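Here it is: the structure, laid out below.
Only a single protein chain was left out; the remaining protein chains are all shown in position.
In this document, chain identifiers A and B correspond to the written order of the chains, with residue numbering beginning at 1 in each.
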Amino acid sequence: MRVVALLSDFGLRDGYVAQMKGTILDLCPSAVITDISHDVQRHNIPMGSFILETTARYFPKDTIHVAVVDPGVGSARNAIVVECESALFVGPNNGLMARASETLGVKSIHKIRAEEFQRKDVSSTFHGRDVFAYAAGMIASGRRPEEVGPRVSKLETLDLSSPTLLGKKLVCQVLHVDVFGNVITDVGEKLVRNIPVTFGESVEILTGARKLQAQYARSYHEVDRGAMAVLLGSQGFLEIAVREGSARDKLDAKALDKLELRF
Amino acid sequence: MRVVALLSDFGLRDGYVAQMKGTILDLCPSAVITDISHDVQRHNIPMGSFILETTARYFPKDTIHVAVVDPGVGSARNAIVVECESALFVGPNNGLMARASETLGVKSIHKIRAEEFQRKDVSSTFHGRDVFAYAAGMIASGRRPEEVGPRVSKLETLDLSSPTLLGKKLVCQVLHVDVFGNVITDVGEKLVRNIPVTFGESVEILTGARKLQAQYARSYHEVDRGAMAVLLGSQGFLEIAVREGSARDKLDAKALDKLELRF
Partner (left out) sequence: MRVVALLSDFGLRDGYVAQMKGTILDLCPSAVITDISHDVQRHNIPMGSFILETTARYFPKDTIHVAVVDPGVGSARNAIVVECESALFVGPNNGLMARASETLGVKSIHKIRAEEFQRKDVSSTFHGRDVFAYAAGMIASGRRPEEVGPRVSKLETLDLSSPTLLGKKLVCQVLHVDVFGNVITDVGEKLVRNIPVTFGESVEILTGARKLQAQYARSYHEVDRGAMAVLLGSQGFLEIAVREGSARDKLDAKALDKLELRF
């Protein structure tokens, strides 16, 4: 029994995701298939990367993650398998899987080239089904990841800046805005612990156009209904939230926006 | 093999539901995880309660239902496990699980407090993953529900009125409006059988602002296309439907609205 977890920007209305699942079950009837998300915005690689990075770590060891946000399908970008200490990633080498892979300890990267790891008639527009799901199904059924093809030396990464903390000023980037309007930054737990601030103190948040007051908190419940909190969120990053409201609306922020926080 | 069924207001776009599933599979690889719904309106406990109540009964005996609509996460509300005759419920003690639990015969209620039934670093904002899914995974893997912590005496309930039938006048409340616009009342099967009405007779429906004519029917097909029917619906409650149309639009009704039906 092997868990195969799927992420894509295909949505669930059409048959595309089901065609991937059928392909995997056909090659490996005992596979346990789970969805991560199929509602990644079309071609939004940073959004897919964020969801994959924050979610993959919760799955059992040796889970095979198939991730397909692939504007370059049919072009020269490589289809790869990334073997990590505690998971495998299968998808395009376009930055989507880099942060998740690095979190779980990259061991090797292989290009999917062997014919038996792809459908005989690969559709030029749907590698999600004919290459990625197919290769994942073969590996789930017991084949070794290194059999898929030659080694690749470089895992493509996203062009993201790093957050910087200078005294009480933190410059960072929005990684993701969730469905509740919580604005999740790229400031990881380790850096959060270095911020010279105490729970209950106020924080000033500057976007390009706006300047807002928030409170540094442990949980939403420490601020009033409708008030803004800055806290270490459940995804392992500094997060801006409005209790029973939407920080996205108040900040007018979206993924990849720059923010400045003054503690 | 144990079925674990999930209900939440997290939506499926972000990684939150997948993080719950990963957590459960990590603790119990043989768990069979199924979604009930993750599109409960944010923080809408009555809506979650209705979907859980009407759906849980169809699952196999001993299914573990994890239900998370939890505006009070991080506050003092209890995280509980409700052991019933034919199922288990895991979630916040905020009214969400009361009606479903009572339908399936409550045997005992326990507060989740034992450390081994929660993730080591519980996020203060995501008990769905670190407490509820975690406890469910432990129980699915064979641990006993009473091990999670001390007994709780009271299951919090929703503040819902009861329908009243006086002669040919029925006063009731809307429990749910489904995606087709069917308006489902709180009038259960038993009370429906006491209504002095015959199939084919007309029914007058009064909302606060509107007065409409419908027909008492067995099935949508007994009324004309676009006409309104009152019938015992598939969810076990009296339901108002428009054949191939939307009763919600005609009645302008929403959950918790009061209705009066004159037979």
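By our rule, a residue touches a chain if its C-beta (ideal position, glycine included) is under 8 Å from a C-beta of that chain, and two chains touch if they have at least 3 such contacts.
This is a predicted model, so every value here is computed, not measured.
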Contact with the hidden chain (one of A:F10, A:F59, A:F180 or A:Y220): A:F10
Residue of B:S108, B:S161, B:S202 or B:S234 touching the missing chain in the full complex: B:S234
Hidden partner interface residues of subunit B, rising order: 1, 3, 5, 12, 32, 34-40, 51-52, 54-60, 63, 176, 178-180, 218-221, 231, 233-235, 239, 241, 244
Hidden partner chain, residues of subunit A it touches: 10-16, 18-19, 21-23, 25-26, 29-30, 33, 42-43, 71-75, 123-126, 129-130
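Basically, only the chains that are shown with their structure count from here on.
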Subunit A on subunit B, rotation in degrees - Cα superposition, rounded to nearest 5: 120
Mean-CA-position distance for subunit B and subunit A (Å): 31
